[in-house]
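The structure under discussion appears below in the form of structure tokens.
Excerpt of the complex: some chains, original placement.
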Amino acid sequence: MNTVVSDQVLVPCDPEVTPSAPPDRKQPHLVRDRELNRIPRDQKNDYTREMSARRREFIQQRTGADLSHVGQYSFDPGILPGNIENFAGIAQVPIGVAGPLLINGEHAQGEFFIPLATTEGTLVCSYNRGMRLLTECGGVRTTVVDDCMQRAPVFQFADARDANLFGAWIKENFANLQREADATTHVGKLRNIDQFAIGPLRYLRFNYTSGDAAGQNMASRATHAACEWIRDHYPGRPDYFLTGNIETDKKHSQMNMLLTRGKRVIAEAVVRRDMLRKYMHIDTTDIVRMREMQFAGAFMAGSANNGAHVANGLAALFIATGQDAANVAECHAAITYTELLPSGDFYWSVTLPSLIVASYGGGTGLATQRQCLGMLGCYGEGKARKLAEICAAVVLAGETSLVGAIVHGDWVTSHERMGRNRP
Amino acid sequence: MNTVVSDQVLVPCDPEVTPSAPPDRKQPHLVRDRELNRIPRDQKNDYTREMSARRREFIQQRTGADLSHVGQYSFDPGILPGNIENFAGIAQVPIGVAGPLLINGEHAQGEFFIPLATTEGTLVCSYNRGMRLLTECGGVRTTVVDDCMQRAPVFQFADARDANLFGAWIKENFANLQREADATTHVGKLRNIDQFAIGPLRYLRFNYTSGDAAGQNMASRATHAACEWIRDHYPGRPDYFLTGNIETDKKHSQMNMLLTRGKRVIAEAVVRRDMLRKYMHIDTTDIVRMREMQFAGAFMAGSANNGAHVANGLAALFIATGQDAANVAECHAAITYTELLPSGDFYWSVTLPSLIVASYGGGTGLATQRQCLGMLGCYGEGKARKLAEICAAVVLAGETSLVGAIVHGDWVTSHERMGRNRP
Amino acid sequence: MNTVVSDQVLVPCDPEVTPSAPPDRKQPHLVRDRELNRIPRDQKNDYTREMSARRREFIQQRTGADLSHVGQYSFDPGILPGNIENFAGIAQVPIGVAGPLLINGEHAQGEFFIPLATTEGTLVCSYNRGMRLLTECGGVRTTVVDDCMQRAPVFQFADARDANLFGAWIKENFANLQREADATTHVGKLRNIDQFAIGPLRYLRFNYTSGDAAGQNMASRATHAACEWIRDHYPGRPDYFLTGNIETDKKHSQMNMLLTRGKRVIAEAVVRRDMLRKYMHIDTTDIVRMREMQFAGAFMAGSANNGAHVANGLAALFIATGQDAANVAECHAAITYTELLPSGDFYWSVTLPSLIVASYGGGTGLATQRQCLGMLGCYGEGKARKLAEICAAVVLAGETSLVGAIVHGDWVTSHERMGRNRP
């Protein structure tokens, strides 16, 4: 029986169903259907064009759906293990290019063309507009200020006092835990362990550096090793679950906004008053007013983000470059901080507190994904922070463009009238 | 000059840069570069294989990146206007199929095979396992309990009292606003307007039914029309912005968790104790313990979701079926509610308060996306709620599978040792 | 056996412990202690000076504590039923007076002197300073924009679909529910019922106007009557709890920030640049900078309030005027919205979304409490909104004073050196 590593923990690929199991008397038709409806798999080599075609055929027979386009992929399915199961073809997501965007980062430097995979009209165009504005204003300054990935198990005790003793023991044994965790991985290193107490529980938030990988699997594996060591060495073999849900994997949380998950990246620019007038036909003081209302609205609404549409640019970049699109849930959190400068120019920053990106591993090695990373000079070792900086710069470009459009209300009116046909 | 409709508001596709503009003295090289670096566009017909190829060539020349796979798409780019600008090719995202998943919805009924576009290993396998469990337990019951899309402008007044008078006027003039808004769209209807007061501001949250479209553009257009009517008819022509950021488009918020954005869908199942033992080798009482710790952790962390990994299934389904992947930011919010039944079986529900899906418009009509919708019988008119139900059912399957894996800790240990090579 | 009405639901005053109960074998000493340790009560008339003294004596004997000051109260304990049980004396909380504060409200108009009961040094002084500044600037404009009190029961069904049917039935039967609820109270009126869906549950948030009472008890009683009517008339007699915890009584929540609990009141003022310089020695532009950082910090921290110290003024006013100090939990939520005006003056507003105050009932009729309400002209009928406006104006004064002090950093340094002895 083969097993694979999930993003959160390890799960079996196929539940063990003994074929000789007696039919369930209550639902015999389902048992029969089940066999007929079983998606074809080849236990020996499932990652072939043939198996992919057999699955499409199987689906077509059962649903009547034409899957001809889905079957049009240009790579060898043999590269897919570790990325997908029951492979049946591809989604063809259109990519538009935007740029150049001038970035002055610690890792990303120069002008970049950005691949954006999306089906949302205007997105590429809007980001492109922001990139032009920012590039004309001297570019975007980017900085990665923190970088760590988590797994957060929870241990249970008889009461809070026992949990507290355990907490002290964990501190004392950090070196041991580090040794156990680090032994499971080449790229990650256990940096520190945060502790959070609820009743008889102790949540441990293991923080790892993860090199150029996103690091969720690495963090799971390493933390699992550390937890097993704890169980073997702590009196009474305490019960634990590998996650207590406070790393909030694939979920936004205030925890991650505060304590960082993945990269904490900041993009900054000074938007020149003259450029803003030239390209967006508005004044920086208009943006000040807009910002205060946007921010107050976001605060009242309990929003994960006091800016505009961070998720748009990130999702498009993520799909293009083989990042995990589910991470948009976490990555779209952002804090916009702005100032009207005495000069009349406008300082604009976006802080992304939980940006999870990889230049290696995950989907980065697939055919088009790797090529898009190539466009950015971001494939492979030592490139994850560069990619994070590019993401943040792209986000800032998108913010300026959309906010500019919102502020420029009258313009909207007149052009909408002349605009294209609506669906 | 052409214009297009963005998801939030209208933005110009290309900022008007008069070519005869005098060179910026401070950054002459940038001006020169700008012309050289301008991404090729054909003002007449930009959606051709030729233009796509020219852009790839342009990028290749400037970045050295090989874009051969990116150029391998199987459809006519002529279908793309309204979905992408500066089209240069595609992301090929692998699709795995899972299922069958037995759904007992108001709109989705029967067994479904689910296309999941992802690059995250184990995801398809894990969801598949959950689908089998739930199908064996009698399937998933799904219900759409609310359905509306928003745009939320903010109006500014001299003080709170004026804003309050305005609020009363809006209530009185609802029929007029409805007429103005509804005149702009065939599919949407203005349902009601929520009001929120901060200082001198009045935020209006326009709620629309949106038929089978996601409805963000429709809501923007209709609200814009209503706001212009307000400005023309309310004394003093009040200032407004088309968004005050409280609809929190592309952003998670407590507002949307409470008041719904898109569909509010609930998936429910009774997980039988015997089946859980058979497929996941754990007991329902173990899940009770796990759930309490997961929930407490999520609450302490300020998470958007007290469950496990809703975003995973949604992102994969969204990419496959042409939904806007950026919406994962909003859609991943969820409330898991469970009960251990006296029988020992386990009632499990997931409520998705802001699920935004479309069976028409947006990316749904593209080549592979439409085919994947076809697999689900969800393309076109009258299918959006069916798709919403399928999404929720898939999410519940993923929750059971991952929670089962977390609970089954020992199993993890042993199998990991025997497991495959790690990257 | 007597019963009393709690703020949330009804609880028995003394659990029925049959005195003849056989001794608990495991803890015999506790049973014996229990009788000896029983706080004295007079079943006939417990609200006398004599019983109060007997209880102090009882406590003194068991703890050795001197309660001489606690016993120095100036009123007849006969006024206390409905306000306290096991009355043993008083807390003497010092009151400082601040003002005058010029208020231009819809209900509060003119100059007010404010009683602040606190033990926190500088509080009165700091608020006083803000009152002077705002009064000099022309006073505070106050507006009550919403007013309602809630009780939010939860009903449980077999599944979400049944819950949804129930929701529709509730809408149809609103007039009946209104009749049942309103019959239980002279002052309250059921205004509307919000519905929130989670899995098989339906939370109903009953909104009442509550006249001059805070209204929690009224809302409980009325909602209880409505729920009993529901149970008697809805098929299957659905199970419910009188609270599902979403009215978040005595707890801050985003729900209440959005949908209001008690009064939603706004205080506004234009702080003149010259006055700010004169009284606080800072410029309005300094406050702009400070505000942006305060707001960004509050947002990142997930705070209930993006301002400074709303709770200080409210707690002091509440204790002085017989409000429920526990409500500070809910009432301290606030949204500060500001603008730098073209004139250089500074528009400053605070919105209190869940301010719960009463001019009648609760502790308002007690001796000193009623006198302090008298200072404000706020005792009795038709005064609750006036009191709400005064609270908001006081809050705004406190905000200006503290923010002014924070901004004026250098000043702090020098004066601290010359300052008084520190404890």
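Order as written gives the chain letters A, B and C; numbering starts at 1 within each chain.
In this text, contacts are C-beta pairs under 8 Å (C-beta built on N, C-alpha and C of every residue); 3 or more make two chains touch, one makes a residue touch a chain.
Keep in mind it's a predicted model, so treat the numbers as computed, not measured.
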Where 3 copies are displayed, count of copies in the complete assembly: 4
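Please note the rule applied: only the chains that are shown with their structure count from here on.
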Chain B and chain C, separation of their C-alpha mean positions in angstrom: 39
Numbers and ranges of chain C residues touching at least 2 other chains: 254, 258, 302, 335, 337
Chain C residues within the chain A interface of the complex: 254, 257-258, 288-289, 292, 295-296, 298-302, 306, 335, 337-340, 353
Complex contacts: residues of chain C adjacent to chain B: 106, 141, 143, 145-146, 159-161, 163-164, 167, 196-201, 254-255, 258-259, 264, 266, 268, 302, 335, 337, 347, 349-351
